[in-house]
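Sharing a structure here in structure tokens format.
Note that one protein chain of the assembly has been removed; the remaining protein chains are unaltered in position.
Our next item is chain A:
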Amino acid sequence: MGTEEGGKEESVELFCPSEEEIERWMARAFDMAKEALENGEVPVGCLMVYKDKVVGKGRNEVNETKNATRHAEMVALDQVLDWCWRSSLDVKSVCERIALYVTVEPCIMCAAALRLLNIPVVVYGCRNERFGGCGSVLDVSSADLPHTGTQFKCISGHRAEEAIDMLKTFYKQENPNGEKQNHSACLFFLLLTLHFQNV
């Protein structure tokens, strides 16, 4: 598991999930991804946890909303905001104590949104080679962007192969000839899937 430094030192030092928490919440995120896969949806699970409580979770809603920005993280962030407003809590002080658990690396857009809301820690499974905003395509999480919220810390690689396997399986379901493909063709189509689904 890799850890990249970034973010406001003091808040990151004060606030970082333990191994046990990572294990537990990532298991929940993977359950969500599996459930999505069983329902023929993009297998990405995403949870926002504040003080040991899930205050936001999401799945990709691009197709039904016809809005290509409705990634799981954006849906979950909306729930966090709603929760703050309902609970009459200050958005910034809540967000500064939230950890995001997600099975796939957030894309460039989602990474910037997480910065804008001052989310300090993101735990993710596999890399997102097509759109990743935590180092794969661009490193938005630690870039010098003084007007774009705060940098965040990434803890990556948790059950990465499992996350990739789910994405591969998702593609095979979409394509009945899936089992005939060799490994590299599989990867190629996985990228295509990511391409069309805008994960």
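Before moving on, here are some points about what is shown:
To be clear about the criterion, contacts are C-beta pairs under 8 Å (C-beta built on N, C-alpha and C of every residue); 3 or more make two chains touch, one makes a residue touch a chain; residues count from 1.
To be clear about the criterion, contacts and distances are computed from a predicted model.
Chain not shown in the complex: UniProt lists it as "Adenosine deaminase tRNA specific 3", one of "Barrier-to-autointegration factor", "Ubiquinone biosynthesis monooxygenase COQ6, mitochondrial", "Ribosomal protein L19" or "Adenosine deaminase tRNA specific 3". Among A:Cys16, A:Val54, A:Val91 or A:Ile164, the one in contact with the hidden chain is A:Val91. Across A:Cys16, A:Leu89, A:Met109 or A:Ile164, the single residue that touches the chain missing here is A:Met109. Residues of chain A in contact with the chain left out of this view: 61, 64-70, 74, 77-78, 81, 91, 107-109, 111-113, 116-117, 129-131, 133, 137-138, 140, 143, 145-148, 195, 198.
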